[in-house]
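Partial complex: the chains shown occupy the same locations as in the complete assembly.
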Amino acid sequence: MSGTQKGLQFIKQVVEASVKTRCFESVLNKVKVITGGNGQCVCEMIVTEDDQNRGGTLHGGMTATLVDAVSTWALLTSDKQVAGVSVDMGISYMKAAKVGEEILIDAKTLRVGNRLAFLTVDITRKADGTLLAQGKHTKFIGS
Amino acid sequence: MSGTQKGLQFIKQVVEASVKTRCFESVLNKVKVITGGNGQCVCEMIVTEDDQNRGGTLHGGMTATLVDAVSTWALLTSDKQVAGVSVDMGISYMKAAKVGEEILIDAKTLRVGNRLAFLTVDITRKADGTLLAQGKHTKFIGS
Amino acid sequence: MSGTQKGLQFIKQVVEASVKTRCFESVLNKVKVITGGNGQCVCEMIVTEDDQNRGGTLHGGMTATLVDAVSTWALLTSDKQVAGVSVDMGISYMKAAKVGEEILIDAKTLRVGNRLAFLTVDITRKADGTLLAQGKHTKFIGS
């Protein structure tokens, strides 16, 4: 099995364990991991009514939760294999995702130092690649 | 009824309607509105296992959802009475909130212009006032 | 001399040394420290043509430099007396400051932990207290 396939298996197990436990990440139970490894993780999901705001589009809190979780899964597959603790997270909301649309959540590690890790996440509409939101996540990974 | 009491009644109805609909804000069904009006909204909530991450503390995605929702409720009570659309949201995570702890979510409107509104949210531990997280939220309110 | 007065003297010396050295903070040579101590620092400045953008108002890069520097001076007066290293900085621009206007830059320390410090900065128009910009600054202070 290649390194990337191992990364993918590992992260699928992490996600499965997460969403099945009684915890906030059970809101991510529809998220499917597509690729994972070397500090990157790509997931996909169809937006449902459970994820919507009053306007019938993906709720900004769910977008933020996707940024938080998928970037953490990406970090788990980097050399250090740590989850870290959130320091700062930021999300720019560019375009709404409607209920029924399929979205891709693509997280990658920009830098892992001794103490801090920096990650970025693109959320795009799967049908045409339109960028819907971009998030950044800084985590403390030291002790 | 004073202006602030009217604001409080109004925002309680908004929140009740939100969390009862099939939507992402049903994750906020334990949130209780304490005060609301004049662009401000204060809520409280006990952190439960439904809100936790793997470390047994409030999940960063739930923190972000609180920042998003409570600041929007605050904005609804400002003069313009609009919800707006998210542009940028940022959260600084300072200290973890453990399961069982009671937290306050205090959102206020910093500025409402013709097109944009700027809000800030302090999340504190109710027992001793320790600041746990601070969020900012920029919304587009124009047409 | 009271603790706050000592803090003020100390931070005035830091600033004077900074702006006189050949370094980027020489752009802050008009900034006057008003109060300092206990993790807080307040400065004032009149916006001049040297600080302007093409629109004749305070340049966003100068606003960011004020957020960076004054929050660092505030942190120097906290118990740990460290400058730290920038991790994340964010600025919300709410209203322009015109050339000739006097502004206040009020930085305070929200939290100092073992590794990280969190600061916030309000920039207001001195004449009427209008909030012009708000910045946040996360610094690494560990070793």
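Which chain is which? They are A, B and C, in the order written, and residues in each are numbered from 1.
Assume a residue touches a chain if its C-beta (ideal position, glycine included) is under 8 Å from a C-beta of that chain, and two chains touch if they have at least 3 such contacts.
This is a predicted model, so every value here is computed, not measured.
K.L.:
Of the identical chains, 3 are shown; go ahead and state how many the full complex includes.
P.N.:
The complete complex, not just the displayed part, contains 4 copies.
One rule holds for everything that comes next: only the chains that are shown with their structure count from here on.
K.L.:
Going by C-alpha centroids, which chain is farthest from chain B? Tell me that one.
P.N.:
C
K.L.:
Is the contact between copies chain A and chain C built from the same residues on both sides or from different ones, judged by whether over half of the numbers are shared?
P.N.:
The interface is built from the same residue numbers on each side, given that over half of them are used by both copies.
K.L.:
Can you work out the whole-Å distance between the CA centroids of chain B and chain C?
P.N.:
It comes to 28 Å between the two C-alpha centres.
K.L.:
Between chain A and chain B, what distance separates the C-alpha centroids? Give it in angstrom.
P.N.:
Centre separation, chain A to chain B: 23 Å.
K.L.:
How many angstrom lie between the CA centroids of chain A and chain C, rounded to a whole number?
P.N.:
Each chain reduced to its C-alpha mean, chain A and chain C end up 35 Å apart.
K.L.:
Which positions in chain A touch two or more other chains at once?
P.N.:
Residues 87-88, 90 of chain A touch two or more partner chains.
K.L.:
In their complex, what parts of chain A are in touch with chain C?
P.N.:
Answer in residue numbers: 87-88, 90, 115-116, 138, 140, 142.
K.L.:
Under the definition above, what is the set of chain A residues touching chain B in their complex?
P.N.:
18, 21-27, 49-55, 59-62, 64-66, 68-69, 83, 85-93, 96
K.L.:
Given the complex with chain C, which residues does chain B contribute to the contact?
P.N.:
Spelled out, the residues of chain B in touch with chain C are 88, 90, 92, 94-95, 110-111, 113, 118, 120, 131, 134, 136, 138.
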